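Removed from the display is one protein chain of the complex; every other protein chain stays in position.
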Amino acid sequence: MLEETIFIIIGLISMISVLFVALAIVSKDLLKAIMFSAVQSTLYAFLLFLLMAPDIVLVYIAISVGLLPLISIVLIKKVGRYEKA
Amino acid sequence: MDIRISMYIATVVSLYVNIALCIYGVISKPNLIKKFIALTILQDSINVFLVLGGYRLWRPGLLLQPPVLLNWSPTSEDLKQFLMKSVDPLPQALVLTAIVIGLAVNTFLAIVIIHLYRHFSTIDVDEIGSMKKVMIVEESA
Partner (left out) sequence: MKKHREMIFDILLIVIILLVLIPTLLGGIGPLPPREIRPLAKAYLNSTLNIYNKDLWTASPEAVAAIVWDYRGLDTFYETIVFYTAIVSCLILYREILGKRDISKGEGLSIVVKRVTAISLLGILVVGASTVLHGMLTPGGGFQGGAIMAVAPVIAIVVFSRLLVDTSRLSYSKVVTFRNLAILGIALTALIPIILNFGNAFIFQNQYKRSINFSYPAHILDVPMGGSLWFLNLFEGLAVLMAFYLAFNIILYSEEVSKEVILGEEYGY
C-alpha cells in the first residue's frame, strides 16, 4: 500500500513538471521564465527526495533554487528584460 | 498492468519530453538568455534521469533505504539486510560530479554573455551574426 502510493506520487510530480518546462520556454517575459524554472527545480528536488538520494538533494536545492536564479536576475538587470517579439 | 510499472514508465516518458523541449529551446530561440535558461533545465533533467535508473522495486515486506548505514558496528545479518534494502549508490556518486562540472560551465557562460553584450550592445543571435558579417567584409576590403 505504501509502495503504490509512493510510485503514484513520483508519476504525478514528473507529469506536472512538463507543464512548467513548457511555460518557461514559451514565455516572452524573461523574469517569468526564471520563476517558472525555479518552481520546476523545486518539483525536481522533491522527486529526488522520493528517489532516496539525500546527498544530491542538498547540492541541488542550494544551486538551482538559490544561486542560479540569483545570477540570472542580475544578468537580466544588466542586459534587458523583454525578449524581442 | 501493475500500477507501479506504469507510473515508472510515465516518469521516464515525461523526462524524455522535458529533454526534447529543452533541446528545442536551445536551438530555436534567438535570445541568449533564453538559451541559457533552457540549457540549465536540460542538464538538470538528464541528472534526474540518471538517478531514476538507480531505483528498484521493493521486496515484499521490506522498506527501501538510502545507501547510508545506521548502525556503526554492524553484524553480518545487518549487512545482508542492508544489501536487500538499499538503492544503488553508483549513479548518485557520478551525478554529484556531473552537477559540479555543469555549475562551473554555467558560471563561465554567464560572464561571457555579459562580455558579449558590452561589445555588441545587443543580445540577439541573428543581429550579432549580421554585425559580424559587416565587420569581416570591412576588414578584408
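Letters A and B mark the chains as written, and numbering starts fresh at 1 in each.
Keep this in mind: a residue touches a chain if its C-beta (ideal position, glycine included) is under 8 Å from a C-beta of that chain, and two chains touch if they have at least 3 such contacts.
For clarity, every value in this text was computed on a predicted model and none was experimentally measured.
Asks: Among B:Ile3, B:Ala93 or B:Ile136, exactly one should touch the missing chain; which is it?
Replies: Checking the options B:Ile3, B:Ala93 or B:Ile136, the one contacting the hidden chain is B:Ala93.
Asks: Just the residue numbers, please: which parts of chain B touch the chain that's not shown?
Replies: 4-5, 8-9, 12-13, 16-17, 19-21, 23-24, 27-28, 53-57, 66-74, 76, 79, 82-83, 86-90, 92-93, 96-97, 99-101, 103-105, 107-108, 110-112, 114-115, 118-119
Asks: Which parts of chain A face the unshown chain closely enough to count as touching?
Replies: 54-55, 57-59, 62-63, 66-67, 70-71, 74-75, 78
Everything that follows uses one rule, which is that only the chains that are shown with their structure count from here on.
Asks: Taking the mean of the C-alpha atoms as each chain's centre, how many Å separate chain A from chain B?
Replies: That pair's centroid distance is 11 Å.
Asks: Touching residues of chain B toward chain A in the complex: what are they?
Replies: Residues in contact with chain A: 3-4, 6-8, 10-11, 14-15, 17-18, 21-22, 24-25, 29, 31, 33-34, 36-38, 40-41, 44-45, 47-48, 51-52, 54-55, 58, 63-66, 68, 87, 92, 95-96, 99-100, 103, 106-107, 110, 113-114, 117, 123-124.
Asks: Applying the document's contact rule, which stretches of chain A touch chain B when the two form their complex?
Replies: The touching residues are 2-4, 7-8, 10-11, 14-15, 17-18, 21-22, 24-25, 30, 33-34, 37, 40-41, 44, 47-48, 51-56, 59-60, 63-64, 67-68, 71-72, 75-76, 78-80, 83-84.
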